[in-house]
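Heads up, this is only part of the complex; the chains shown haven't been moved.
In order of appearance the chains are A and B, and numbering begins at 1 in each one.
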Amino acid sequence: QTLFSQAGDIAGVGVDTELITAVPTSETFRQRNFTQSEIDYCSSAPDPIASFAGRWAAKEAIFKALSVPSKGAGASMKEIEIVNTESGPEVKLSGEAETAAGGKKIKVSLSHSDTSVVAFAVAQ
Amino acid sequence: QTLFSQAGDIAGVGVDTELITAVPTSETFRQRNFTQSEIDYCSSAPDPIASFAGRWAAKEAIFKALSVPSKGAGASMKEIEIVNTESGPEVKLSGEAETAAGGKKIKVSLSHSDTSVVAFAVAQ
């Protein structure tokens, strides 16, 4: 073990998997946890339910990668935004999530099959 | 955020999951997307269908980790080869995939349960 963290050190990793049918689909849940541009993006996706579920898993994975003690079901995930770009998903943090990240860079990827979603994130 | 990328920076991550039953098993698909040595390896695996599905997911994960804009269903995955070694899968790129990687090193891992495959890749 090293005493000091160095440039290039991985600070944390996070993985999340969900059955697509297990992710809430209510407007309350979506408004609470997704930004308006995420809602617009997922709502117009070919399969909105899977799209919301994938982004939800991505947020959970990023939350784990940040290694912050969980605040439980009460925490909103809106401060962790997944931005779609031509070269894949990018992460935009705000509020407490941005503070928790402390300048660390986050990479995320997500995937879904017909039944489940998996997302992975790394903080460096 | 930093202005310049540094030694050790992770360039991209990629995850992919597939239901094993959802990955095409036709000769056309396999010839298009797998090298001959991959075909030989998967065909002689205890469960060829799962083996092809796992390698397919690995290729998809690597493709995402390279953060190249997708060319859609038309792209062949043959340029991303998964080589089996005693210490795990290694990645051999050729053609446009090698150009896209631009010297970045790729690590990949894959796993399958009875029903699905998951693969993860990181480009550094």
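Keep in mind that, in the parts below, a contact is a pair of C-beta atoms (placed from the backbone, for glycine too) under 8 Å apart; a residue touches a chain by one contact, two chains touch by 3 or more.
The shown structure was predicted, so the numbers you read here are calculated from the model rather than taken from an experiment.
Engineer: All chains share one sequence here; work out the copy total for the full complex from the 2 shown.
Structural biologist: 3
We adopt the following convention: only the chains that are shown with their structure count from here on.
Engineer: What is the distance in Å between the mean C-alpha positions of chain A and chain B?
Structural biologist: That gives a centre separation of 23 Å.
Engineer: Using the touch definition up top, name the residues of chain B that touch chain A in the complex.
Structural biologist: Interface residues on chain B, with respect to chain A: 1-2, 6-10, 12-19, 22, 60-61, 64-65, 67-69, 116, 118, 120, 122.
Engineer: Which of the residues in chain A end up touching chain B in this complex?
Structural biologist: 6-10, 17, 86-88, 103, 105, 107-122, 124
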